[in-house]
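Questions regarding the structure given below will be posed in turn.
== subunit A ==
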Amino acid sequence: MNREVVILLFPILAAFMIPAGTIISQKFGRLLSPLAYVAGIIYCLLLMPMIMVRSRSVIIGNWLPPFGINLFFSPLTLGLVLFIFLLALFILLFDLRNTESKKGQYYLLFNLLVTASAGLILTGDLFNIFVFLEIAGIASFSMIAAGRSSAGGLSAEYSKSAEYSKSAQSPQGAQSPQGALKYLIQAQLTTLLMLGGIALLYSATGVLNIAFLSSFEALKSSFAFLTLLLILLPIFLESKLFPFNSWVGGAYQGAEPSLAAALSGIAGTAAALVLARLTLTMMGSSSAFAAASEKIRVLLLLLGAASILIGEGAAFREKNLKKVLAYSSIGQMGMVVVGISIANTDAVRGALFLLLSHGAAKVLLFLTAGFFINKAGTPFWKDMKGLARRMPLAGAFFIIGAMALMGIPLLSGFWAKLELIRGAVTAGGLAGVAVAAILLATILEGVYFMRIGHSLFEEGGITDEGGVLKEDKIRYNAAYLIPCLALALSLIAAGLFPDLINTWLSSAAHELLNSQTDYTGLILKVGGGL
Partner candidate 1 sequence: MKRNEPLINLFGLILIILLAVLVYLALTDSGQGLTMLSADLEQRVSYSYLLKNVTAAGQTENQHGQAEVILGREDYENGAVNIVTAIVTDYRMLDTFGEILVLFAASAGVGLLMVERKRGKAKEASEIVKTAVPIIILFTLITGFYIISHGHLTPGGGFPGGAVIASAFILQFLAFQKSSRNKVFKILESLAGIGLLAMGLIGLYLEGSLFANFLPNGSLGATISAAGIMIIYALIGIKVAAELSSISADFIGE
Partner candidate 2 sequence: MEAAIIVLGLIMLAGAISVLFQKSLKNAIITFGIVSLISALMFTLMKAYDVAITEASIGALLTIALFFWALKRLEEDGYNEKK
C-alpha cells in the first residue's frame, strides 16, 4: 500500500468541498480548512516513525518510475511537509479571528497553495514540478490581488481616517492588482521557458523522472547548461534570487499579513527545496549533468550573494513594515541558496536549518506585523512609536523573531548561520565572497531591526495623537496568541537545544548530498529501468 500519498489529499479535499460549502455558509472555508491541517499533521506524525527508518518512493496509479509519477517520502520531505502544514495551521488560526470579510474562495486558494507546496517538496518528476508551480502561482496571484488595500488588513477605523483617504487617492490605495500582475507576468514567462527546457531534456534522454535523469549518460556541456538554466528560472523567481525578485515589493505590499506569511514561509520553503533537489540531487553526484553543474553552482553562489546584499540593503531603506520583512526574505533566501550552492555537509545543514528558522521567524514576524498594523492603523513602522509599550507581549514576539533572523546566540538563526559560515569557510575559494556577504547582511539586519524595535518601544508616540489606540483595543485574542507563542517558543527551543533537530538535519543533508544511495538508488531499485 502506498498510503503515504494521502497526506496530499487533506487540503485538496477541503478545497473541493468549499465551492458547495459556501452555499451553506460563507464561514465554511474558514472553519473547515484548519481541520484539514490538523488531520494532515496527525497523519504526518503517524507516518514519521516509519519514514525515519526507511525512505520510500510512493507510486501513483501503480506505474513504476520512469513510466509513472513517484512521490518521494524521506525524513527530509516528510519533515518539511509537516513544517508547512504547521505553518498553514498557525496562519489559518490567526485568520480565524482577524479577518471578517474573506470569502470562501480565499481559503480554497490557500489550501491549493499549501497542496502545491507540499507537492513540490514530495514529487520526483520534472513535469510534475511545472504543474505544481503553476498551481502555487495561480493561487498566490489571486490571493495577493484580493488584498483589501495597500496596507492590507487595516482596521475599520483606519480606513475611515484622513490618512487612509489621502493614500487611497494616490495610486497606492489600490495597488494590489499591479503587484500581482507583475508577479503573474514574470512567473508565467519563466514557467513557460521551464516547460521548453523540460521538453528539450526529454527529447535528449526520453525520461522525465529526476532520479532517472540523474543516472543518465553525460549530456553535452552547453546543452545541459541551457536546459538546466531554463528549468531553474521559475525556481529562481520563487526563491526570490537577485535579478528575478523585482516582483517581491509590490506583491508583498499588496498581500495581507497572513498571506505574506504564507508566501514567505510556505511557498518559499517549497521553492528552496526544489532548488536543492534539482541542483544537489539531480546535478550533484550524477554523470548526466557533470559538465554543467560546476557552472550552475558558481552562478548560484554569485546570485545568492548578490541577493543577500540587495535584499538587506533594500530592507534597510524601507519604511513600510511589511516590505521590510519581504526584502529581508530576499536576503535570507539568498543565504539558503548560497548554502545549497556550496554543497558540503555543513553548508547544506546550515541552509536547511536556516530554511526552517527563517520560515518560522517570518511567519511570526508577519503575523505580529499584521497585529501592529491593525492596531496602529498605519503600515509604516515610524508611525508605530510606543506601540510595543502598550502591548509588551507582541513586542517581545517581534523582538524574538527579529533576533532569530539576525542570528543572535541562543536563538535558532545563530546555529544556522554558524553552520553555513563554517561550511563556506571549509569550501574556501569563491565561497569567501558569500561569507563576507552573510556577515555584512547580519550587521545590516541588526541595524534595521534595532531601529524598528527602538521605535516600537519608544516613549510617547501613537497613543498621544488622536486616540487611535483605545484602551480596550489592546487586548490579545487566542487566535493571535496561540500561533505566535508556539512559533516563538520553538525558535527559542531550537536555539537553546539545537541538538533537538540534529538527527533530522543530518539525515536530510545526507539525502541531498548522497543522492546515489539515499535517493536515486532507492527509486531505481523499485523502478524497472528502461
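On how the list was made: all candidates are chains of the complex that A comes from, given by their letters.
In the analysis below, contacts are C-beta pairs under 8 Å (C-beta built on N, C-alpha and C of every residue); 3 or more make two chains touch, one makes a residue touch a chain; residues count from 1.
Computed from a prediction, not measured in an experiment: that's the story for all the values here.
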Here the complex member from 1 or 2 that touches subunit A is candidate 1
What residues of subunit A sit close enough to touch candidate 1 in their complex? 1-3, 5-6, 9, 12-13, 15-23, 58-64, 66-69, 103, 105-106, 108-109, 112, 115-116, 119, 123, 125, 127-128, 131-132, 134-135, 138-139, 141-142, 145-146, 177, 200, 202-208, 216-226, 288, 291, 530
